[in-house]
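Just one protein chain is left out here, and the rest sit where they should.
This part shows chain A:
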C-alpha cells in the first residue's frame, strides 16, 4: 500500500511539473497564437499519455478508462482552441 502511494506521488508530481512547465510556456508565448495552439495540442496529448501510463502501471487500464482520458484530452484542447482560433 505504501509502495502504491509512493508511485502515486511520483506520477502526480510528473503531472504537476508537466502542467507547470506548460503553464509557464503559455505565459511566455501569450502573444503567439500559433505556438499556443501547438502547446494546447502538446498539453492534451501529454495528459492522455500520462493517464494511460499511470493506469497501466496501476494495472487498471481498461478500454473505458483509455476512452475517458482521450475524451478529456480532446475537451482540454477544444476549450483552448475555441479561444485561440479567433
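Please note the rule applied: contacts are C-beta pairs under 8 Å (C-beta built on N, C-alpha and C of every residue); 3 or more make two chains touch, one makes a residue touch a chain; residues count from 1.
We take it that contacts and distances are computed from a predicted model.
K.L.:
I notice the complex is incomplete. Of the names "Sortilin N-terminal domain-containing protein", "YdbS-like PH domain-containing protein", "SCP domain-containing protein" or "Branched-chain amino acid ABC transporter substrate-binding protein", which is the UniProt protein name for the chain that's not shown?
P.N.:
In UniProt, the chain excluded from the picture bears the name "SCP domain-containing protein".
K.L.:
For the chain that's not shown, point to the residue among A:12, A:38 or A:56 touching it.
P.N.:
Touches the omitted chain: A:12.
K.L.:
If you put the missing chain back, which residues of chain A would it touch?
P.N.:
Listed in rising order, the touching residues are 12, 15-16, 19, 22-23, 26-27, 29-33, 36, 43, 47, 50-51, 54-55, 60, 62, 64-65, 67-69, 71-72, 74-76, 78-86.
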